[in-house]
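Before I ask anything, here is the structure I am working with.
Of the protein chains in this complex, all but one are displayed in their positions.
Then we have subunit A:
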């Protein structure tokens, strides 16, 4: 058939059969004119029964997964380079990422989550090697929200079965203070504001330890606490020239962001220090306030253990202070045993609870008395603690009571109301 036909364009008899893109064609070899084309499918009925193939089942899905993997690995390596992490960390983070990508829960998710997955792998690696990397740092590098980061981190921990060790506060203090710009003289920093790094780190660490002993650290974000502690430590190292500097100005000089809770943490720090100062004999004669107590931080930290014991009620002594604040603090020997006049000494929960949940008393602990050592949210609660007991009628509900029509009328509109709406 092919030899008998001639090309209608040039009249040449040299025709070839070609299969271009799987389609059978008869083409003139001289001028390229297409004489005849075949069907893409073998039969006409096949074309009628064409079915769509979903993208997830096609080979395109595998290609996209490998694109996700390659892009993600590049992202992980870039993050490690920006953070100047050792090579070992990079390899570990990449291996975590490769393992995570195999799990279907990370496949069809938003781009933001995929980016966060790379960040989470780096974060977990750093924590496992005790490298103090903060959640805020990773989120700011990836321009992501912390809520989303928390969700992806939880999924990663669950799918890979890896544990993330807790952040070491001491390492975090050193890393955070590394970013301060107060250790070298500069044009915008007066000479008296420049401080030695080692001394500042040591004093800040002591203040942070004091905070962790007095319930200021548990459950709180660490950066505001470290910022407030660093400010107090810096002021106390040269109080004569630095007392007039505010926290905001300090953060500006140090070229760091001022976290809003830092003001509250500073206030809590100063309250603790003032209470401790009231127990130090040579400070009792001085009328100290929030400014002047900073000058004596060195002495307070030196005698920290003694002062904490005397300034605050520890465990076991709370029962006696709950029984009668007028009795004053009894000796430590009777702590936990209870005095004869104390009521219901056998039920410590009831004895402790009124002490914990007294909102009005929280603001008025007189200076001479010993305040219980509790988290600030218990001392100054913002809202009333819930204590609603179910009533007897509510407790008798079984769920199978008969329903009367009158009760349901309140949930249905009357015909007049419906007509008015329409």
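Just a few scattered comments:
Note that in this section contacts are C-beta pairs under 8 Å (C-beta built on N, C-alpha and C of every residue); 3 or more make two chains touch, one makes a residue touch a chain; residues count from 1.
By our rule, contacts and distances are computed from a predicted model.
The listed options are "DNA primase large subunit", "EF-hand domain-containing protein", "Centromere protein M" or "TATA box-binding protein-like 1", and the UniProt record of the chain not shown names that protein "TATA box-binding protein-like 1".
Touching the missing chain, out of A:104, A:219 or A:281, is residue A:219.
Only one residue from A:28, A:135 or A:182 touches the chain missing from this view: A:135. Note on the undisplayed chain: of the listed residues A:33, A:109, A:150 or A:189, the one touching it is A:150.
Interface residues of subunit A with the unshown chain, by the touch rule above, are 134-136, 146, 149-150, 153-154, 157, 161, 163-164, 166-167, 215, 217-223, 315, 348-349, 352-353, 374-375, 377-378, 385-390, 394, 397-401, 403, 405, 407-408, 410-413, 418, 421-422.
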